[in-house]
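Excluded from the complex is one protein chain; the other protein chains are retained at their positions.
Right, subunit A next:
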Amino acid sequence: MIARLLLILALLLPLSAMAQSASEPKLVPDVSQRNINIQSRFTGAELLLFGAIIYPRGVAPSGQIDVAVVLRGPTRPIIVREKQKVAGIWVNADSIDFRSAPAYYAIASSRPIEKIVDARTAAIYELGLKRLQLSPTGEIETREVRRFTNGLVDLNQRDGLFAEAPGEVDITDQVLYRARLTLPSSVPEGKYIAETLLIRDGRVIMADDSVVVEISKTGFERFVTIMAQDYGLLYGAFAVLISLFLGWFAGYVFNRL
């Protein structure tokens, strides 16, 4: 697949060079797997995000080029609750509603984000876990939003659902780049969008979010999920029957022994 891609690239190269009026380079991103199937042996996945940087007239300019790749899962509304000690026991005391929290967020960059872009640019492109915009609902103090966001980030980071990998994008000859991102087994289904940013002199000169990875349950796992969601009565009855059968069967077998 990669060979074919390179061939297409080679054919397109003169064309794209002509089409591009400015002297800005162009990004051709791709990913190792566009469909991830969750099956019974699924224990997580590793994605290789790679691609090429095409320069006008094929000449890499002097000066350092940096690349950042961001993989974002589907967003969903969530409530984050915070436990506090009340009368000697830990209970959920405070909470914030977030309208759009990504189910997965991983960023890899060729150098630490702080070193390649200024704070404003980083905030605009939401580069880094510290800069996630989760759209809290209601009027809430910025400090409080910060606290809950940090709590969520910390929790998801330990579960492998949020990740930050500075220095993990390898750039070869200023032309080819690649980054490896891992997905834990608990990733939710949905459309994952990979965004690639080409950065030079603290400026994002090219951004591409055309690469989409679809994660979905297949086969038996998909069947079970659909049954549980849409045919609860049948699903429950089956669960009851199978537990009755297994219980009876074990008794039967052991009585024979």
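Everything below uses one rule, namely that a contact is a pair of C-beta atoms (placed from the backbone, for glycine too) under 8 Å apart; a residue touches a chain by one contact, two chains touch by 3 or more; residues count from 1.
Please note the rule applied: contacts and distances are computed from a predicted model.
Q: The complex has one chain missing from view, so what does its UniProt entry call it, picking from "Permease", "Probable membrane transporter protein", "FAD-dependent oxidoreductase" or "Rod shape-determining protein MreC"?
A: So the chain that does not appear here would be "Probable membrane transporter protein", according to UniProt.
Q: In the full complex, which of A:140, A:212 or A:242 touches the chain missing from this view?
A: Hidden-chain contact among the options goes to A:242.
Q: Looking at the full complex, which residue from A:61, A:112 or A:232 touches the chain that isn't shown here?
A: Counting the whole complex, the residue in contact with the absent chain is A:232.
Q: List the residues of subunit A that touch the chain left out of this view.
A: 38-44, 76-83, 85, 88-92, 95, 97, 148, 151-152, 154-155, 184-186, 188, 217, 220-222, 224-225, 228-229, 232-233, 235-240, 242-244, 246-251, 254
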